[in-house]
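Missing here: one protein chain of the complex. Every other protein chain is in place.
In this document, chain identifiers A, B and C correspond to the written order of the chains, with residue numbering beginning at 1 in each.
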Amino acid sequence: MFTPHTHSERMEMLRTIGVKSLEDLFQDIPAKHRFPKLNLPPGLTEMEVMAELENYSLANETTKHLICFLGAGAYYHYIPSVVDSILRRGEFYTAYTPYQPEVSQGTLQAIFDYQSLIVALTGMDVSNASHYDGATAVAEAVNMAYAVFRGKRTKVVLSPAVHPHYRETVRTYCHGTPLRIVGDDLTMSVLQSAPEALIPLIDEDTALVIVQYPDFFGRIYDYQSLAQAVHAKGGLLAVAVNPLALGILKPPGEFGADIVTGEGQPLGLPLSYGGPYLGIFATRNEYVRKMAGRLVGETVDDRGQRAFVLTLTAREQHIRREKATSNICTNQGLMALASTVYMSLLGKEGFKEVANLCYQKAHYTATRIQQIEGYHLWSEAPFFHEFVIECPRPVEEINQFLLDEGILGGYDLSHDYPELTHHMLIAVTEMISKEDIDLLVEVLEEASHD
Amino acid sequence: MFTPHTHSERMEMLRTIGVKSLEDLFQDIPAKHRFPKLNLPPGLTEMEVMAELENYSLANETTKHLICFLGAGAYYHYIPSVVDSILRRGEFYTAYTPYQPEVSQGTLQAIFDYQSLIVALTGMDVSNASHYDGATAVAEAVNMAYAVFRGKRTKVVLSPAVHPHYRETVRTYCHGTPLRIVGDDLTMSVLQSAPEALIPLIDEDTALVIVQYPDFFGRIYDYQSLAQAVHAKGGLLAVAVNPLALGILKPPGEFGADIVTGEGQPLGLPLSYGGPYLGIFATRNEYVRKMAGRLVGETVDDRGQRAFVLTLTAREQHIRREKATSNICTNQGLMALASTVYMSLLGKEGFKEVANLCYQKAHYTATRIQQIEGYHLWSEAPFFHEFVIECPRPVEEINQFLLDEGILGGYDLSHDYPELTHHMLIAVTEMISKEDIDLLVEVLEEASHD
Amino acid sequence: MTEPLLCELSEPGRRGLRFPAADVPTTALPSSFEREDLPLPELSEVDVVRHFTRLSQLNYCIDYGMYPLGSCTMKYNPKVNEETARLPGFVYTHPLQPIETVQGNLALMYELQEWLKEIGGFAAVSLQPAAGAHGELTGVLIIRAFHESRGETQRNKILIPDSAHGTNPASSAMSGMQVVEIASDQRGNIDLESLRAQCDETLAGLMLTNPNTLGLFEENVEEVTRLVHEAGGLVYGDGANMNALLGIVRPGDLGIDVLHYNLHKTFSTPHGGGGPGSGPVGVLAHLADFLPAPIVGILEEGDAENPPLYGFITPSKSIGRVKAFHGHFAMMVRAFTYMRMHGAEGLKNVSEMAVLNANYLMALMKKDYHLPYERTCMHEFVVEGRWEDAPQIHALDISKRMMDYNLHPPTNYFPLIVHEALMIEPTETESKQSLDAFAQTMRRIAEEARQQPELLKSAPRKTPIGRVDEVKAAKELVLCCGVVKD
Partner (left out) sequence: MTEPLLCELSEPGRRGLRFPAADVPTTALPSSFEREDLPLPELSEVDVVRHFTRLSQLNYCIDYGMYPLGSCTMKYNPKVNEETARLPGFVYTHPLQPIETVQGNLALMYELQEWLKEIGGFAAVSLQPAAGAHGELTGVLIIRAFHESRGETQRNKILIPDSAHGTNPASSAMSGMQVVEIASDQRGNIDLESLRAQCDETLAGLMLTNPNTLGLFEENVEEVTRLVHEAGGLVYGDGANMNALLGIVRPGDLGIDVLHYNLHKTFSTPHGGGGPGSGPVGVLAHLADFLPAPIVGILEEGDAENPPLYGFITPSKSIGRVKAFHGHFAMMVRAFTYMRMHGAEGLKNVSEMAVLNANYLMALMKKDYHLPYERTCMHEFVVEGRWEDAPQIHALDISKRMMDYNLHPPTNYFPLIVHEALMIEPTETESKQSLDAFAQTMRRIAEEARQQPELLKSAPRKTPIGRVDEVKAAKELVLCCGVVKD
């Protein structure tokens, strides 16, 4: 398909090598298992594969046609045309990790720009070049905290209001380590209490406390006193953020976070059924050598020009092997680039605008839904663009009702929180119009007495 | 929207200019008419305009969803992904006409590649860099023939089997000239006769004879004897081609054409509701100085490297003004590039393959339709991928029937040829599958007795 | 390092794109029609992608930097245009589909016609012409048809100012008109005496570019149009320079009878390395019936529930088609997107900033370059690329030297009435920083011209190729690749 060899070229090449046939090149392979017949569908031409993939894609319903109130860690935002026009440049997407700085300044400087923007957004000192996603970024925070205390602290306090996937990922990652994870009790009373409820769990063995901002339920809390409590015991605080919310919310750097992780998808990445997304990771200067992932630093070249290069590589697996801060190698380069283009295009004002639109539309939605009989706002806490509604019927039933009217309903919390049996997590972004919201309210009303 | 000026920059710039306000810059404009209030809808953000344009686009039915048997000068072909990936490169599409060769070698060499491919495809000696479309290319052929004979010959013999739009365009262009256009009598008997029927019209005053290949009705004729007849009287023969057909058909260069024009749309350009397309224009060496349009030639630079440059510009309007071979300036640069990418990607074999697929599918379709009662193949002449069917009812009625079944029927010839009252021009390309054809046949059958 | 040609990259037997086998019974093509050899190159997909990627990297482009080509309005082309123009609902429509199936396209074209009418002050617009020159041809043919319709077949003289673009006389000539050049006066306006002298009963019309190619607004425009009209002629407006006039003044209000727009200049559709353009033509009421057919109209009025039914209309005295189908639709989508984003305020701002930028840059440069006309300019201005104390330096040398500083040169040697012209149009999408940097480099070049003229004479040095031998190109005429390897 994409191999350029003509028949005569093959023959000539075999002659140069000094073998008779292609088979001769595979003599090291145990004969018994050599050249298995693979049972795969026959190859297609581009024209056919395009049609086939179109058919697969048309078997989906999409947020283009459904009105999307589903969030829970992935959000439907407007992606400006510039983003993809940059990502489509072969110079970016068909390059490898920038190991050779002389021919990779484009990628390197773009990562440096990315690091700078993340630092500005989070209020931290340093950012790495990315992690796989919001979940693994949290797991790497645990990894780092463990390393900061040289394995001497073995407790991680994990808020139950952190995204269920993130919590699960942390547990998977910690499986082979002595770390104990506490705090994520999923009962209603715990879920409804303020983050200060975690303070009693923090002790001298605590390496890390993990909270989310806004939390999984969309709530925003001031984590200042939690931060003080952790720091009093010598531990670290990690805050997993929705970076878009930081357009209007106080950055975690201001209330004492030691590590800020985040899911970068809202910054110009399409939903794409869950990936690839972008794991954000920022921390304070003192921890930079314990941080996982790639880092780009500024330096000069032998002609006296400013130049950029991967730096502090001695932390990484290709140098340190089993002693590396992490095993991460390929990360989310292109996604980091997408978010860099997105942030630079929106800039200070545009970024505030979109965050504010989300905030406003979500609050209007919440206010309207609250007025419907049978629906209640589950929490009184301030929220950003997502909130929990207690419904008169199980969420699954309501969502079916909504779907029939062209609405993709909110997330059914009973999947992850057994006590939240009738609780729907609703996200509202700038893509939702007042008419959409009014329609939602109308249908929810009908759904309640049907 | 796309102006970068901040308020303070404006002020500073006005100061530097030495005026107080923006209004001061417009004092030359008659006060009475200055600053009219324009009644236009208010501006939209990108997010809004995208949604609005999507709505416009969704108000159409498309060849993606309808099975398309409509051709008549614009054809639905598969466009390989590579084509658009190249066209999307800012270096190509945001550059101007390559007046400055040192910073435009990309465009210049691509045009040179294009000229080379057109020469290879048509069997002619030289190709220009493009005309607006297939219609204006024919009009420019007339223009050129007129110039070749220094205005001494004033007759153009135009086959009635040339695309109606091309014929109309030729007439419009000739309006201000002494040229007379003869031959395009649209009666049935003329339409059904072979091209030799034009020979009696050719005389010593004839500058140009124009035929199409395949002709508007899809028919292929050998124009050899016509060419001989024209040449015997000292005139020129122009052949308007479908370049895709030349993948399997003998090139016009082989049967004596002096000028080959064509509509390049089938070579990798989307239908896009009629444009932008690509006017192909090739001729013999002796006429190169009379040819309109831009030409790229090979040369060397002052470092001894091969280089490309616009050449023979003394023919063009910016040098010769009213004595130029044509007024053409901006042409179809990006479309020529698209066709160049398309042709190079298909190459010798792929190009034959697609032409042959069109041929085969069209012939199967014709054979099947002929078997339906009430439908007749209008002509016995060989054809490429388009043919005329005489229907039992007016085409408009049949097409409505087809449309209801998701089929975009063929072109209704009664629009242009009053005697072809029940005649449909059907085009079949590689995009049409056997099932599509079988469905067409089924529905046509139903349509005949409904 | 130069890139080989496609034919040089070809290897016999190599394949790029393949097609599926035929799924129908096959028929042989009559052998007399069969092509013997198809000498196209043979490449793999990666060969093709690399070839064109490498070629592209040899180009300067707007996405890289300022492109101050006077008269060309090389403004930034918004990326959103590229997305809207590629919406499948537009791309996959055939030009001859029944109108009921393309109401989206027709509604868009109708709106675009309406907006262009409003912006220019015209009664009717045709979107068919493919570029500026094509619009000119259309316009002059309309003028001819108008006179003919009144029996004034003797009117075959078109007046064209000496500052006009080459397409103006060429279009007139193609329409069978006699071209008479009119001089400019010392302020860059049309010389009224010369004009009056030509106002006789053979006058068909005047082609006016306003602002003209000096970037100057015709101060006597109302007098000019009055004179022509009184003599029975019509005024054609070359709208290439409309970027100065959006929401500033409507050509129709000034007595311009017919004008072409360049969607590829004023309305941000990309130039594509030499097209496609799009050159809609607007006319005042007395010319509406002559527009090329077809134009988009409302066939059935809509109401609260139903949109109108759009379709095609043929003006009663139409000059006929000027090309196949309906014009460059994909460019219309781009221009529509652009106009819809701006609205009246936004478009006015475009012209204001275009004029601000030009005057600002002119102010910065006039210390170093001689201005042939000391007036407030519109969206562009012309300077002379020569100095008395650097006699061997020409505008061309300055242009080539600019390339070494990563700048694209301005238009050279046009308009013809200025010696060693450098015609500079920054456009409104350049920032103050960009203009400051430009002016600074131009100053440096002006200094080099005196102190190190060889730097200019031997420029460019930092580009992929150096100055080319144009004479050789024209004399030895190699216009295509020899043969494809077999």
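Going forward, a contact is a pair of C-beta atoms (placed from the backbone, for glycine too) under 8 Å apart; a residue touches a chain by one contact, two chains touch by 3 or more.
Being a predicted model, the structure only gives us computed values, none of them experimental.
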List the displayed chains that the omitted chain touches in the full complex. A, B, C
Filtering B:Glu46, B:Asp184 or B:Glu263 for touch with the omitted chain leaves B:Glu46
Given A:Ala238, A:Ile328 or A:Leu440, the residue that touches the chain left out of view is A:Ile328
Given A:Gly234, A:Gly275 or A:Pro394, the residue that touches the chain left out of view is A:Gly275
For subunit B, which residues lie in contact with the unshown chain of the complex? 1-4, 6-9, 44-48, 80-82, 85, 90
For subunit C, which residues touch the unseen chain? 1, 11, 14, 44-47, 49-50, 53-54, 57, 63-65, 76, 78-79, 406, 429-431, 433
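By definition in this document, only the chains that are shown with their structure count from here on.
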How many angstrom lie between the centres of subunit A and subunit B, each centre taken as the mean Cα position? 48
Please report how many Å separate the Cα centroid of subunit A from that of subunit C, as a whole number. 46
Got the subunit A residues that touch at least 2 other chains? 46-47, 80-81, 85, 90
Please set out, as single numbers or ranges, the residues of subunit C touching at least two other chains. 14, 17-20, 45, 49, 53, 78, 80, 82-83
